[in-house]
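Pasting a structure here, questions to come.
Every protein chain but one is kept in place in this view of the complex.
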Amino acid sequence: MTDCTARIREETARLLAEGRVDLVIGFEEGSLPLRATPCFITEPGDTGRLIWNAFCSNNLARYLIRSDRKVGIVAKGCDTRAIVELIKEKQVRREDVVIIGVPCHGMVDPHEVRERFGDIRIQTVEDTGGKLVAGDGTALLSMNREDALHRSCRVCVQRNPVISDVLVGEEVEERTRDEFTDVADFASRSAGERWEYIAGEMSRCIRCNACRNACPLCYCSKCFVDETRPQWVGRGTDPSDVLSFHLMRVLHLAGRCVECGACVRACPMGVDLGTLNRRMSADVARMFGCRPGLDPGKPAPLSTFDPDDPQDFMLEP
Amino acid sequence: MRNPYAPVRMRVERNAVETEDASIRTLSLSFVERREVFAFVPGQFAELSLLGVGEAPFGIASSPADPDLLDFTISRAGQVTTELHYLEPGDTVGLRGPLGNGYPLEELHGRNVLVIGGGFGFSTLRAFTSFALHPANRGDFLDLEVVYGARNPGLLLYKDELKNWGRRDDMSLSVTVDNADQDWSGRIGTVPAAVKTLQVDPESTTALVCGPPAMIRYTLPVLAELGLRPDRIHLSLEMKMKCGIGKCGRCNIGGSYVCTDGPVFSLARLDRLPREY
Partner (left out) sequence: MRTIARNEIGRLLDGLLAGYAVYAPVRRKGILVFDRIRSGDEAILDYANTRTSPKHVLMPQMETLLSSCGEDPGVSEHTDCGKPAVLFGARPCDARAFLFLDKVLRDGQSRDVYYANRRDSLLVISIGCTQPRETCFCTTTGGGPLSAEGSDILLEDLGSVYLAHVASSRGAEFAAAHGLLDTCEGEPPGSGTVNGGLQPAIEPPVDLGLLKAALDRSFDDPLWLTLAEKCLGCGICSYLCPACHCFDIVDEEAAGVRVRNRVWDSCQFSCFTAQASGFNPRPTGRERYRQRIMHKFNYCIDNHGMAGCVGCGRCVSECPVNLDMRQVLAAFGGRRGGN
């Protein structure tokens, strides 16, 4: 058992026993190799289910929305960024959550692991910190942990919790500054090429809404895609409807997206939502000097007005 | 092979405002091309559609005794209902149907029928009442007692007909409103309260009920007090529907589909279904 797992269990048991929370949201062992799964603990006796490993990638902040209970939540850096935004947007009250913060070494993408090890039937995965060692019952194979990380984790600038009530595990060293190099190439292409790339990605979208539903900041009680009076976006897979959905969604998340990558991980079709989101985040960072979720005291750039706000995105008069 | 999604064309003969607030209108439709007899029973519904706008289910509000002119009473709720309200005589509209099971006419033969309705849910009960009052059918039923309510007098439907029914001696009618205005001289109170005052013989009476959920919720206990058995109470339900033919999968209550197994269910049957409506 890792140190973090033991500490999470301990803190959960304490929070529940002291009656400080009604429930703790954390992770338990998944039903499949390379998976952990969200779990909801209400009894101190159940804390043994909780775990912490390289596959705790869901953003649990999503479960805080419209909750009427006092909740303890296990949160990585990106999860706390989401909580910070939810507090700012008055969706969550700070006093209603107890954050069990966990410094994060980056979460591992099961697809990357499977890609690397091909067809073997992985039964066990050990995380040595630097390496991932996968076993199929007979042989052991290893790969660099860094090479298996989710894309969002590779560019993450906030691996330590932004806010927390209890910190579990050692703080990790933050990466160097994020220059959005991952979308630099995309940004340098012509408008036509960018359009073609995005349209190509969107052509695989099946409109399952998993990206939206996994997103901690997509909490509208009625999303514009579900609106029928009048209808904004058609329900089907017509390319213009798919694009409208994704473009409107990314714009609605401008200045709010905390770059956790939950949408990308949820997508069953491997649609590259990251590029759009990161491009938008790059613009927000450049124009407003803002990285959502990093600064609890700073107002959201797009819901406040400042005479010095950049104007250059407006059309020429 | 007939395409069950293809509507037949109907011509709008009349589009009349029913309520003072104009939120409910009645469309009378005739067939543009007559293919076969449109045989239906009261309580069945049809999908009305405007291609490019949408399609929605509505109870057939007129009697099968007059199968050439179909009435639909439409409350304005959203896209389709709004466009339907704008139709003018001579316009065309699509129709698919008849759909659903309708009221259990056979079972009503030789019995007293207690009709209880509220809101636009009264539309299919109006169809039943007109049908039962038709000289060819009146003998099939014993006493016919109609209780109908609306929130206020302005929201009452079919006012001419109500006047006419009120004068007849082969049925009895109680119309009630929750809130009256100065001009109202009739009964004030809810539908369940009106039902409570009735004298019925539970052994020979069957009730047909259709209306908003709250009306149904409070009326059922009253019917139980009057001694009506659950298999002698028939409710017409509303669920969100699309296909109307048991394919699209959205109107089920447990394993029963409201569009094909309903919309009319006996209370006895509903009691065996999960409470998810």
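Labels A and B are assigned to the chains in the order they are written; within every chain, residues are numbered from 1.
The criterion applied here is as follows: a contact is a pair of C-beta atoms (placed from the backbone, for glycine too) under 8 Å apart; a residue touches a chain by one contact, two chains touch by 3 or more.
For clarity, every value in this text was computed on a predicted model and none was experimentally measured.
Colleague: So which of A:T2, A:N144 or A:T237 would be touching the chain we can't see?
Modeller: Going through A:T2, A:N144 or A:T237 one by one, A:T237 is the residue touching the chain not shown.
Colleague: Spell out, residue by residue, where the missing chain touches subunit A.
Modeller: 30-33, 35-40, 58, 62-63, 121, 200-201, 204, 206-210, 212-214, 226, 228, 231, 234-238, 265-266, 268-270
Colleague: Residues of subunit B in contact with the chain that isn't shown?
Modeller: Per the touch rule, subunit B residues meeting the hidden chain are 1-7, 9, 49-55, 75, 77-78, 81, 92, 94, 212-213, 238-240, 242-243, 245-250, 252-255, 260, 274, 276-277.
Here is the rule we go by: only the chains that are shown with their structure count from here on.
Colleague: Measuring from the mean C-alpha position of subunit A to the mean C-alpha position of subunit B, what distance in angstrom results?
Modeller: 50
Colleague: Any idea which subunit A residues touch subunit B in the complex?
Modeller: Residue list for subunit A touching subunit B: 228-231.
Colleague: Using the touch definition from the top, list the residues of subunit B that touch subunit A in their complex.
Modeller: 78-79
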